[in-house]
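Quick one: structure below, then a few questions.
The complex appears here without one of its protein chains, the remainder shown in place.
Now for chain A:
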Amino acid sequence: MSFDAEFRNQQFKSVGSRPLRPDGIDKVTGRARYGADFNMPGQLVGRVLRSPHAHARIVRIDTSRAEAVKGVKAVVTAADLPDLTNGDAELLHILDNCMARTKALYDGHAVAAVAAIDAKAAREALKLIEIEYEVLPHVVDVDAAAQSDAPLIDETLFTGGVEPKPAKPSNVANRSEFGHGDVDAGFAQADVIVERSFRTEQAHQGYIEPHACVASCNPDGTADMWVCTQGHFVYRQICADLLGLEVSKLRVTSSEIGGGFGGKTHVWAEPVALALSRKAGRPVKLVMSRDEVFRASGPTSATSIDVKIGARKDGTITAAVAHLRYTNGPYPGMWAELGAMTSFACYDLENVKTVGYEVLVNRPKVAAYRAPSAPMAAFAVESAIDELAGKIGMDPVAFRIRNAAKEGTKSSYGPVYGPIGIGPTLEAAQSHPHMSAPLGPNQGRGMACGFWFNFGGQTCTDLNVNADGTVTLAVGTVDVGGSRASLSLIAAEELGIAYDDVKAVVADTATLGYNDMTDGSRGTFSSSMATISAARNAIDVMRHRAALTWDIPVEDVVWEDGHAKARGENYGNLAPLSVKDIAAESGKTGGPIAGHSELVADGAGVSFATHICDVEVDPETGATRIIRYTVIQDAGKAVHPSYVEGQYQGGAAQGIGWALNEEYIYGEDGRLQNPGFLDYRIPVCSDLPMIDTQILEIPNPNHPYGVRGVGETSIVPPLAAIGNAISNAVGVRMSHIPMSPPRIRAALDGGAGS
């Protein structure tokens, strides 16, 4: 059935209110079950052995002594995960990352795993696995890895995206380019040019719940998995491909998820758990330790970025260029490409060019982290924009407003924008009381903008009207932060019933059609679209049932305010039928009532934000405190404003941590020095002020209610907003993230930003 997704301006009854979330009670009473909170009869404990070397050839593995340990039921290595990827390089990289095949490519790379009756036996067995390594030279630094004399991570890799094909292999996996116009001509027209290089260090998503799963392979070739993931359908597909299972035979249930932020969109240990279970013939529970989470799962890229922007004295940007080098870990990705696409997306530019380089290094495989790749590019660009405004003598907000993208602007990455929120967020910032509040000594104010695309994608939803008129909504997008509440509001709105009459659940892979991940801020956007579509289909069924009850043509039955109503003069005495009325009779009028929907949610509206931040820098220690923070972002339509605010605040806090503290620190030996929350310090409660939010609503024309994704953009501006604030507080331009006390001290001493 075709679905009309066009935005229709309407008065909302449910959408925009703030009801209690349906999973709240479970989560405040300890009853909610996360990845590690599930057990199966006869379950074994799985443990993974990891490489202590950043780069080493695996010469020999001997597992015999480990297998002999009492209580050990299976030991697996790469030999137990044969290559079934059929020439699919990306899939092979996932397999190799789950279990090193010929080389260990980073400190923490899995090389073997055991399943035993308890943790003690498993630990003992790990110690008895003998591995002979031939240690190879390694490289962890992005710029060093891009040099032609760097140790090669993959000897068969030639830089893609360049013509002609290079003669020598390289750690630069790919080059991508975006832009339009003539940047040389643009710079020739500039009165002032700012050119600067920036670096950002690698940060981790830092979800509090480590990766966890329980895998169970059965003798008949079927398998079950319980797992914390942002996308159980995608995990099913990848695990089935890697293990040679038919997709229908692997049933994956997503647990409650204790944070993901992109890090739980990639499989890590799940195929290993399945391989262990297959070999042992028993269910296996595999839970990562925090050390493993840091060493072996999802950090973002470290980057090195050069930016050059020119403007006329009147404040018009004439040309902008960025070269962006992003670490990918040991396998090719598209992280620099995303950085190159997002760099200048906030601005309306005549001449713009961005070039991204994907750089392989001996660090864990990079995973998405909330608006992946955009914060680093925004740090570089928004710092340079601020500096340029200063040189021209313009207010930084006014300068940005003058150059802001608007409806009809050809974006720097290609598409032409529809109605967008960058201008409105800037204007809201300009008139926000925060902008004119007084500042004390050593304090400074900064602001910056951010952009994220947002995604839509494949989505499938079931809406069942129960006999008592209440509604069960089964969705396939994992609820990472309140989407069951939002989607219940959407169903209630479309059907015209009370929020409390809708119960949303996340269905497993056997009970609903395929759904893409909850990523790209798509959860509420795409599932709300599918929910509206499913509700409209259910309404059609209910109109037919009412027509049958009244014995009138269905064309004469309309749906209004949660009721079927007979339209036309002849039907004056027919009382409207509510959902409850119709549901109560459903057994007699044709059976159960349901609405189903499967669609590709197109038209995710792009998202923009402007952040304002006040800092106080202690010039003696170089320590920075955030004393006030304001997030202004376009939500399209805030379905449940409390959870929209929560996304804004959470993203800002993650950005603050990254800006001031968080970084992967490697030793000379290529080993990660700080794989724990003590030394990789994320913001705690006493580090932060309240985070004020202002929600703007510029409707997305491609969604019936105007909804845009809201989850990611909030992490994009903080790095630059804080850098700009520090610059205004103590007069040094910071160019290296995190802006930790030693870096600020060094900048104060030497005037350089690193």
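The rule is simple: a residue touches a chain if its C-beta (ideal position, glycine included) is under 8 Å from a C-beta of that chain, and two chains touch if they have at least 3 such contacts; residues count from 1.
As a convention for this text, contacts and distances are computed from a predicted model.
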Among "Aspartyl/glutamyl-tRNA(Asn/Gln) amidotransferase subunit C", "Carbon-monoxide dehydrogenase small subunit", "Putative ABC transport system permease protein" or "ABC transmembrane type-1 domain-containing protein", UniProt's protein name for the complex chain that is not shown is "Carbon-monoxide dehydrogenase small subunit"
Would you mind spotting which of A:Val227, A:Val480 or A:Ala504 touches the chain that isn't drawn? A:Val480
Checked against the full complex, the residue among A:Ser17, A:Ser289 or A:Ser578 that touches the missing chain is A:Ser289
Sole residue of A:Glu256, A:Glu270, A:Glu358 or A:Glu616 that reaches the chain not shown, by the stated touch rule: A:Glu256
Determine and list the chain A residues touching the chain excluded from the picture. 18, 20-21, 23-25, 27-34, 36-37, 120, 205-210, 256-261, 287, 289-290, 480-482, 642-643, 645-646, 649-650, 652-654, 676-678, 682-688, 690-691
